[in-house]
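First the structure, then my questions, so here it is.
Moving on to chain A:
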Amino acid sequence: MGQITLQGVQKSFGPVHIIKGADLDIADGSFVVFVGPSGCGKTTLLRLIAGLEDVTGGSILIDGKNVVDTPPAKRGLSMVFQSYALYPHMSVRGNIGFGLKMAGLPKDEINRKVEAAAATLNLTPYLDRKPRELSGGQRQRVAIGRAIVREPKGFLFDEPLSNLDAALRVQMRIEVTRLQKQLGTTAIYVTHDQVEAMTMADKIVVLNAGKIEQYGSPLELYERPANLFVAGFIGSPKMNFVTGNSAAQQGAATIGVRPEHLKIERDGGGGWQGTIAVAEHLGSDTFLYVDAGPLGMLTARYIGELSLHAGDRVSLVPDPARIHRFDASGNAIRN
Partner candidate 1 sequence: ETTLTIATVNNGDMIRMQGLTSEFTKANPDISVKWVTLEENVLRQRVTTDIATKGGQFDVLTIGTYEVPIWAKKGWLVPLANLGADYDVADLLPKIRDAVSVDGKLYAAPFYGESSMVMYRTDLFDKAGLKMPEKPTWDFVIDAAKKLTDKNGGVYGICLRGKAGWGENMAFLSAMANSYGARWFDEKWEPQFNTPEWKTTLTTYVNLMKDAGPPGASSNGFNENLALFNAGKCAMWIDATVAASFVTNPKDSKVADKVGFALAPNTGLGKNANWLWAWSLAIPAGSKKADAAEKFIAWATSKDYTKLVASKEGWANVPPGTRTSLYANPEYLKAAPFAKMTLASIDAADPNKPTVKPVPYVGVQYAAIPEFQGIGTQVGQQFSAALAGSMTVDAALAAAQSATEREMKRAGYIK
Partner candidate 2 sequence: MARKSTTQRVVVSTIGAWFFGFLIFFPILWMVLASFKTELEAFAIPPSFLFFHWTTENYATVQERSDYLHHAMNSIIIAGGSTLIALLIAVPAAWSMAFSPTKRTKDILLWMLSTKMMPPVGVLVPIYLIYKTFGLLDSRIGLIFILCLGNLPIVIWMLFTYFKEIPRDILEAARMDGATIGRELIYVLTPMAIPGLASTMLLNLILAWNEAFWTLNLSTSAAAPLTVFIASYSSPEGLFWAKLSAASTLAIAPILVLGWFSQKQLVRGLTFGAVK
């Protein structure tokens, strides 16, 4: 149960093509994360899989069965909406338990399950409140609770942790993964958080403007991005791209080096010279935004505190083993 396949799925809103032919094979029980820029079609794709929208073309298979004509309620998926979409007239308890009630579970079992879910989500004190009396993060957790309390074939999560604080987010991240593994449920998860994407995913789908740019494991994407877009999108801060001479030397139209693979040396060394434009001190890390003249702005990341400041001159030395090469059309050049 829970194998999801997309075959040439397309979606347009009137004249606007939002999803331009998506092919994807999600193994039963795996955890797939969708990432991509805002507005690229992640939510739309999720809604297509859920059955809340009709595909304009292509087919969606769940466990080998084409479900494009199956209503959402019959697809056996549960979903966390990006907009929460809580039932305003029901208490937190009612919201979380609604799906179970619909499935016809006995009252006390519903209660038991709801309370267990609420405990996991730190929602126990709010069980009898209405959504309008909750904070943003609490609402979001109710939306999560509603999805996880059932035991569906698949979870669809649309940015479920975006309104939670770091500590809770880590905790929820672990809870969701644990639950997913334990139930063996297939999960599709949309997030903007790089850490979430990298840590939770078995596989990541990188979407861009309605097209799937790459589908692979997190490390694959980090280490072997298929093209400029993926290279730039995965990793934060963003990979530095350099064209021109330095790239040509490597036999590429563009080369990319991640900020963490730039060694920072006080001025005078080899590598790329530049002036620090901004230095961000996070405590654990220091980000330097270096104006490297003709090369443009370069970002470098240093682990720990580095007492360099705007205006200082530095030289950045790329780790030769970590240089990514791209051809003129933006595709990666593999040796």
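How these were chosen: all candidates are chains of the complex that A comes from, given by their letters.
Quick note on the criterion: a residue touches a chain if its C-beta (ideal position, glycine included) is under 8 Å from a C-beta of that chain, and two chains touch if they have at least 3 such contacts; residues count from 1.
The structure presented is a predicted model; accordingly, all values stated were derived computationally and were not measured.
Asks: Spot the contact partner of chain A in this complex among 1 or 2.
Replies: 2
Asks: For the complex, which residues does chain A have touching candidate 2?
Replies: Touch list, chain A to candidate 2: 50, 52, 71-73, 77-79, 81, 83-89, 98-99, 102-103, 130-134, 136, 139, 146, 150.
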